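With one protein chain held back, the other chains of the complex are shown just where they sit.
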Amino acid sequence: MGMVYLCKLHCEKILDLMIHFDTDYLSGAHPKVLERLLVTNSDLTPGYGADAYTQRAKELIRSACGTPDARVYFLVGGTQTNATVIDGLLARHEGVLSAESGHINVHESGAIEAAGHKVLTLPTQDGKVTAESVQNYIRDFYADDTYEHMVAPGMLYISFPTEYGTLYSLEELEALSRVCREHGIPLFVDGARLGYGLAASNGTITLQDIARLCDVFYIGGTKNGALFGEAVVVTQPNLLKNFMPLIKQHGALLAKGRLLGAQFEALFTDDLYMEISREVVRKALCIKSLFVEKGFQVEVDSPTNQQFFRLPNAVIDRLLTEVSFEIWGPRGQEQSVVRFVTGWHTTDADVDRLAQILRMFTK
Amino acid sequence: MGMVYLCKLHCEKILDLMIHFDTDYLSGAHPKVLERLLVTNSDLTPGYGADAYTQRAKELIRSACGTPDARVYFLVGGTQTNATVIDGLLARHEGVLSAESGHINVHESGAIEAAGHKVLTLPTQDGKVTAESVQNYIRDFYADDTYEHMVAPGMLYISFPTEYGTLYSLEELEALSRVCREHGIPLFVDGARLGYGLAASNGTITLQDIARLCDVFYIGGTKNGALFGEAVVVTQPNLLKNFMPLIKQHGALLAKGRLLGAQFEALFTDDLYMEISREVVRKALCIKSLFVEKGFQVEVDSPTNQQFFRLPNAVIDRLLTEVSFEIWGPRGQEQSVVRFVTGWHTTDADVDRLAQILRMFTK
Amino acid sequence: MGMVYLCKLHCEKILDLMIHFDTDYLSGAHPKVLERLLVTNSDLTPGYGADAYTQRAKELIRSACGTPDARVYFLVGGTQTNATVIDGLLARHEGVLSAESGHINVHESGAIEAAGHKVLTLPTQDGKVTAESVQNYIRDFYADDTYEHMVAPGMLYISFPTEYGTLYSLEELEALSRVCREHGIPLFVDGARLGYGLAASNGTITLQDIARLCDVFYIGGTKNGALFGEAVVVTQPNLLKNFMPLIKQHGALLAKGRLLGAQFEALFTDDLYMEISREVVRKALCIKSLFVEKGFQVEVDSPTNQQFFRLPNAVIDRLLTEVSFEIWGPRGQEQSVVRFVTGWHTTDADVDRLAQILRMFTK
Partner (left out) sequence: MGMVYLCKLHCEKILDLMIHFDTDYLSGAHPKVLERLLVTNSDLTPGYGADAYTQRAKELIRSACGTPDARVYFLVGGTQTNATVIDGLLARHEGVLSAESGHINVHESGAIEAAGHKVLTLPTQDGKVTAESVQNYIRDFYADDTYEHMVAPGMLYISFPTEYGTLYSLEELEALSRVCREHGIPLFVDGARLGYGLAASNGTITLQDIARLCDVFYIGGTKNGALFGEAVVVTQPNLLKNFMPLIKQHGALLAKGRLLGAQFEALFTDDLYMEISREVVRKALCIKSLFVEKGFQVEVDSPTNQQFFRLPNAVIDRLLTEVSFEIWGPRGQEQSVVRFVTGWHTTDADVDRLAQILRMFTK
């Protein structure tokens, strides 16, 4: 049904001559996710996630994570999820360790602080933090006589992949997990783009690894084929008890919670979540190859769906007549860093068209 | 297209022998709203409400309100909207006046307080507050020598309709607006069920009246045919400046903001919002008549889509075998108050079936 | 030394013909407390309470409470102490149960809410709450299907004596303690005027009883002979861990913490705290007798240092020419409620003078 209709829509879109690599939330939901919402639309269910779709989605996720006892919660968006989880994990006198470039430190309008918590920043080059820097921070903190006048590191926040598209290796994740557990602070992974990270790891890191090494993490839906939605997985029974009223308090409890359940049911049926992720990453790597082949400089060596290049401003200006993407800032007078992002909406035709356009540039 | 498909779904539903009057958010979106999401699903648009659907929806709402200069914002849910708006309207030392029964005081898990603000309660019988009680509160407050040790009334929150389904008359709204403006505090209307209030007023109160008398209000989508979404209308230019970062800070900024725009575009096209509202209210009044005819006691005389009856417990028990609805609490040993709610999903068949069931009761 | 000097000051004061019963914080410190500050003024000590006076004061308090393992903290004022303790005891989704008339609910400018917590009010006539009302609140709360949308009762706050000068009996305190412990919520006693409560109980309630029945309480200094200062006693080892950084975060950590230590050392040496309390209460009861003898109506039957009378407005006007006191509000057209408070500064001469003035009134 919807397929014909959606095809018609897509044809209209083609008339829009621009191709778009701005973000991974440029379009609606993946057809299979949308279909699930259609199919269930008229069903009458209780609100707030007490419906059968949500229960099934939780089961599917627990199963995919290999954690039959984990608790799963569905929230609407990433900033909301970060603020609610972090608020639930921290005591009043504690703050959250994060890379300086962490989303919570830069792009959430102070949501963490609005809930009363300081973001304790760790220096970073590529969006990642090291177990050593976490270890040192905690050690130095408690070695300071005045530590009771300072904000105690109460948890670690990392993003996987990071804001720069980079990935932690399994060894790095294990080291972070170890240092957190040694010091009794939870490790929380912002997985707004988790699927892309897992897909990019080429099987070296699995969802089960994430579930095993992290205490709380979320599986991003918004940027991965859903209309919206993030699935929070709590693997430690003693964390985030009484999380439901906190979700409500943060305005994050969707009345028609079934919409989240239904979407994640679709995403975790027949491996759709990873299938989308792999395909989106594949296209991103194609784009990376295109730029590399033309001799352009890769700014950050990202294996995921966000690619950063350092381009001459003249090239950027010409590209912008046919392609949209984000400009992240100047590098000297002549060059700037740009970001190209693929999403489930990105087609092979989009990539081909970009190849065509780039071919016109002489290096 | 979707229609045939949705009909099939509905047929399946009929096999569920229960009829449901629990809430007005039992199902997904009204078919026309859903269709709009379908039609736009593959479009590529910028995020966070910077898309054309959202712009059009804002225009349609401004036009329906008769306020060409009002600012319109779309948020996801009611608690979120209340918390964000109230946080934006109050200074740190101020609290929000509300009926004791106000949703913000009872059913939002302390979201207002979590943002640092006290709810200052006014007594109520039927969910409404009077201009006189507001006037007296403010007068007594500033007459108290110790008022700087107390929380200043910084705004008034009312719900229209109230949590008991009751309505303010135009005169009552005008009096509340007057007392607020005299004292320089904003009047904020929680319109989670605004359409039902307007529909029930039989034309005595219009959306334009609301826009004229209130400083900020919202038009509820979640309970009125949308998947989710509340449209905040700010009619005073000096209020809620810098509201976007506050929405983000509250985790209330939807990445795919277009979903809100598209839904409200549909709701405010061809009068769909009021058409749904009128139909839903009509069915609620049918149900009220059914109970009244059978001689059951109306607990609150509500003209809107929430109906409250006082029923013998034996009746409740028998009803519950075929009908679902909420039980609000006991009235003595033998009776309890129940709530019946209609929504866009309620069919004439549902009402007929209820009539049939009630007919079996002898008074 | 200081005595002669202070006498001189007092003589000057007598020239002020008015007598003052406004509050119990009208003057500086009791001479013995002041002397301790004088004696220690030039000593050099570490800051923030890490000095020997503070350690000694803690020992004296632990000993007076009969709780050798209790932790003791010194803060500056009552509102600060309430806000810091309550913030430390509650989880984010919890609120604090309190009588409607509780200081935290009325006269702290929303300090509790500013830290993110709702005050959950219990009705009261005389400033007290009953174990039954607490029990019912908790039972009804968890019986409500929607309790995850509401603020959970996370602790009980009571004041002893209450804001109306009334006292809980030992049986009442035991019942409150029992219901709190049954439900696993801490009982916190605001003891801003604790000494007066203990003195007024005529030995039926001791400091040891308070320490045994409450989980956290404070011994008020500000209103009981100190320049300022409240001693928080934590009898449960698992509560308020990491309280020092929270005190700092609340701006409640005095740099020269020794000032608090020295004052409480004085107050808990040779039973000074209770000696002051008994004397102040004795004078308050004298005043009560004076009014009763003249046939004036007692508004609240208070056994402590705050006395409330209902007086004809004409009487009030005449009194105000020679006596200062607080007017708490009208009772009809002809009468008002007034509050008379005694403090360590109140002299027998003050009371005699009041007797003289009252004698001039014909009933």
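When the chains are written out, they are named A, B and C in that same order, and each has its own residue count from 1.
Everything below uses one rule, namely that contacts are C-beta pairs under 8 Å (C-beta built on N, C-alpha and C of every residue); 3 or more make two chains touch, one makes a residue touch a chain.
Model, not experiment: these values are computed from the prediction.
The omitted chain makes contact with just one of the residues C:46, C:66, C:237 or C:330: C:46. For the options C:57, C:111 or C:351, the residue in contact with the chain missing from this view is C:111.
From the options C:227, C:240, C:266 or C:354, the residue with contact to the unseen chain in the full assembly is C:227.
Across C:61, C:246 or C:337, the residue that sits in touch with the chain not pictured is C:246. The omitted chain makes contact with subunit C at the following residues, 1-2, 5-6, 9-10, 13, 16, 20, 22-23, 25-29, 34, 37-47, 76-81, 83-84, 108-111, 114-115, 222-223, 227-228, 245-246, 248-256, 258-259, 345.
The chain not shown here touches subunit A at positions 92-93, 95, 106-110, 113-119, 146, 148-151.
Where subunit B meets the chain that is not shown, the touching residues are 87-88, 91-93, 115-116, 148-152, 242, 244-246, 248-249, 253.
Following the convention adopted for this analysis, only the chains that are shown with their structure count from here on.
Ranked by separation of Cα centres from subunit A, the top chain is C. Taking each chain's centre as the average of its CA atoms, subunit B and subunit C sit 44 Å apart.
Each chain gets one centre point, the mean of its Cα atoms, and the points for subunit A and subunit B are 33 Å apart.
Counting partner chains per residue, subunit A shows two or more touched chains at residues 115, 245-246, 248-249, 253.
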